[in-house]
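Okay, so here's the structure we're looking at.
One protein chain is absent from this view; the other protein chains keep their places.
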Amino acid sequence: MTTEPSTQTKRTYSYLGPAGTFTEAALAQVPEARGHTWHSVRNVGEALADVVEGRSDAAMIAIENSVDGGVSTAQDALATMPGLRIVGEYLVPVQFVLVGRPGTTLDEVALIAAHPVAYAQCLRWLTESLPAHAHIPAASNVASAVGLLDGTSDADAAISPPGILEHHDLTLLAENIGDNANAVTRFVLVARTVAPPPPTGADKTSLIVELPDDKPGALLDMLEQFATRGINLSLLASRPIGDALGRYRFVIDADGHVEDERMADALLGLRRFSPKVIFLGSYPRADRAIVRYPERYSDDVFVEARDWLRGLVSGEPEA
Amino acid sequence: MTTEPSTQTKRTYSYLGPAGTFTEAALAQVPEARGHTWHSVRNVGEALADVVEGRSDAAMIAIENSVDGGVSTAQDALATMPGLRIVGEYLVPVQFVLVGRPGTTLDEVALIAAHPVAYAQCLRWLTESLPAHAHIPAASNVASAVGLLDGTSDADAAISPPGILEHHDLTLLAENIGDNANAVTRFVLVARTVAPPPPTGADKTSLIVELPDDKPGALLDMLEQFATRGINLSLLASRPIGDALGRYRFVIDADGHVEDERMADALLGLRRFSPKVIFLGSYPRADRAIVRYPERYSDDVFVEARDWLRGLVSGEPEA
Amino acid sequence: MTTEPSTQTKRTYSYLGPAGTFTEAALAQVPEARGHTWHSVRNVGEALADVVEGRSDAAMIAIENSVDGGVSTAQDALATMPGLRIVGEYLVPVQFVLVGRPGTTLDEVALIAAHPVAYAQCLRWLTESLPAHAHIPAASNVASAVGLLDGTSDADAAISPPGILEHHDLTLLAENIGDNANAVTRFVLVARTVAPPPPTGADKTSLIVELPDDKPGALLDMLEQFATRGINLSLLASRPIGDALGRYRFVIDADGHVEDERMADALLGLRRFSPKVIFLGSYPRADRAIVRYPERYSDDVFVEARDWLRGLVSGEPEA
Partner (left out) sequence: MTTEPSTQTKRTYSYLGPAGTFTEAALAQVPEARGHTWHSVRNVGEALADVVEGRSDAAMIAIENSVDGGVSTAQDALATMPGLRIVGEYLVPVQFVLVGRPGTTLDEVALIAAHPVAYAQCLRWLTESLPAHAHIPAASNVASAVGLLDGTSDADAAISPPGILEHHDLTLLAENIGDNANAVTRFVLVARTVAPPPPTGADKTSLIVELPDDKPGALLDMLEQFATRGINLSLLASRPIGDALGRYRFVIDADGHVEDERMADALLGLRRFSPKVIFLGSYPRADRAIVRYPERYSDDVFVEARDWLRGLVSGEPEA
């Protein structure tokens, strides 16, 4: 007897690999992915193409603050590839460790293998703690460490995510060596278009919205659609559309779920207002923070207002 | 055989009388009132009480720019008396005539009977044309003329609305003697709560709206409900609520009908936003001017947006 | 020796007379008018023309909730006659008394002289207390009472403002007989253009503003000018301009004084935005209520921001 899914029902998840990356750490947070096939790819475009073309059921991609790069690419891909939907959000702290072969000590470290972006983010610690070190570039935050073990690297140590220790027999030489102790990367799990998971009270809705024209008031009119329904935004970013000078799309994360009355109403308003609204999904927030909103924007108030309007039109005397 | 309504179906219309007032001229514009009972009353409160208490089927009252007075009273009455609904709008030019007994000529006029408010509005013409005249007050714009004929008045002439000539055997001495040639009074026909007449494309919706609190932003938030649905306002006026310092209600006429999608949506927004929204009615505009609005606020756009939202929630791939 | 002003310095004040009207009661609240010439006129137009043409130094006119009529006329006159400025505001309760010749008692009253508008406002009391009475119209709220004494009226009693008892030897038969116990008329004192009186902290600024065009957003943009500076409005009313269909001007009373930084800034914004802004004046509020506003709109904040901006442009390092 086993809890393993049978072959027939095995699902495939694409992620920026190899095993040990921050993206894999994000995927490891997905309970329903356990025991299924994890397919390592080389960039965001491959991951999303796997989903669109049916090779994978879902892809984990970095969408904000990534140290693996590719965030603009991911946002632009979601804006232009139809048929995708975000179904979950995951946060991974951007913490780096310095690891060596078993038995290595910190004072033996002279040559350090590291992905160049990770290297740049640990420069303060390296300058203070190992001022005489040299750097040898690695293709990823995992390849840096794997090279120590498979004989392809001359390095004495490697910079990697903490998860590397779960996959390989390595010694921890130092932890939390990144310059920014609070950095967190936000990941989203992307599937083909499906019905959103049910509301949890702690949800987020992701959208991409184009403005009807380039006048300053259009942005305000768009944001009014949220404000007049008591909806807070946790992400708002303009991105040039690229087809003509001065046209922008807006990447938006709004607090709440499409099945919340106020969010549904805001989406109707956006749809009527905007030449293009892409609904990327409603899904539980990674931080599980319950969405707070003024009582006057609760579902009850929307239902009551519709009843009232029906009464007006039918000619019933008001209560 | 006759087209007269039978006694059983006779309806009663209350109006500020007596016959010959501007209010009667407004009532004369109502085709469905012809042949029914017209009940003359002495002020707006009596007229509306007749409707609420079932003595009349409808009341004609002045609501803007009245020379018979009582506009604030009418607005406040509509804001506080439940169970009423505006079902039609009528415009009457505020034109005055000077009339005398048959055979009178203008140079014989020394003493003029006139309602004091009408007298004040004709003062420029009187000063220029009859500088030596004297004024004797009358109880109404009709009583002034009636007194000439029934022997109760010593006056040589009277100031009245032009309609007086249809009711009484009087000589026209001068017309258009009012100081403001363009003045128009707006009247509304008020019934008990009924379903609104069907949309005509040239409709108006009258509302009274209270703001949630006294902060400046609340007024803007209220007006946004119209602006973000492309709805123009033809009347906006603050009125002190009177229950506490600094609280206001707003008397609003908005272009469109409650059965227009954009107006229904705006009313839903208002209802959710405001502690009190009184829907006074949707009815054809007196000027029959077709309501213009940007194409993006048409009914089709609302219907399409709802279809789109249903698709999102059900998980259908976007077209 | 006397405190009377000398003939040389005597000022003239025009008001809707004769002595005893509500307008005279408003003028009686003006300390600096005492001992000067009070010139009784017959309507608002005459009063304002006196000022514009130099026959009077100031005119007292009803601007809101008047029972003497003429409010629309007054608003329109202020919108179209240049060279005028409001310098003070006064409130007069709309209370009526029933008066008779000395020795008269209430049970002797059969025929009542009253201005028709006042009569309509006392109808509830009259119907309850003197159901059998008859009405004879009077030219004004004062003429009704004067006629009892000078032998020109057959009436037994008259409806007048309470002030009538200070001018004439009459007996009070009943007081507070108006239907609306809380009604108050707002008056303003209007002079030729002068510098505004200094700020008192309890001031009001009156404006008439036209919108740049007929789109719904224009009204919001106009009101933003106040809201973004923390300025509350105590009066907002649309008035048709009359030169073309669907154009409106707005009559506005805003809390604060033109010499308050936030009001000055809002006026600059309005002037840039609107095709026509008429500044009617900044003057102490009749109710002497201190204007409250968020601390972030205080004069200090405006001065500090200007200093900051100067620093930016000059290239000083920020503090």
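Quick notes on this one:
Each chain carries a letter (A, B and C) given by its place in the written order, and its residues are counted from 1.
Here is the rule we use: a residue touches a chain if its C-beta (ideal position, glycine included) is under 8 Å from a C-beta of that chain, and two chains touch if they have at least 3 such contacts.
As the structure is a computational prediction, the values presented were derived from the model and not from experiment.
Checked against the full complex, the one of C:Ala110, C:Ala134 or C:Val194 touching the unshown chain is C:Val194. Residue positions on chain A in contact with the hidden chain: 42-43, 45-46, 65, 67, 69-70, 72-73, 115-117, 119-121, 123-124, 135-140, 143, 179, 182, 214-217, 219-220, 223-224, 226-227, 230-238, 242, 245-246, 248, 250, 287, 289, in rising order.
Mapped onto chain C, the interface with the missing chain covers residues 82-83, 85, 192-196, 212, 221, 224-225, 228, 258-259, 264, 267-269, 271-273, 279, 296-297, 301-302, 304-306, 308-309, 312-318.
Convention: only the chains that are shown with their structure count from here on.
Taking the CA centroid of chain B as reference, the farthest chain centroid is that of A. Centre-to-centre spacing of chain A and chain B amounts to 59 Å, using the average Cα coordinate of each chain. Averaged C-alpha coordinates give centres for chain B and chain C that are 25 Å from one another. Multi-chain contact residues of chain B, defined as those touching 2 or more other chains: 224.
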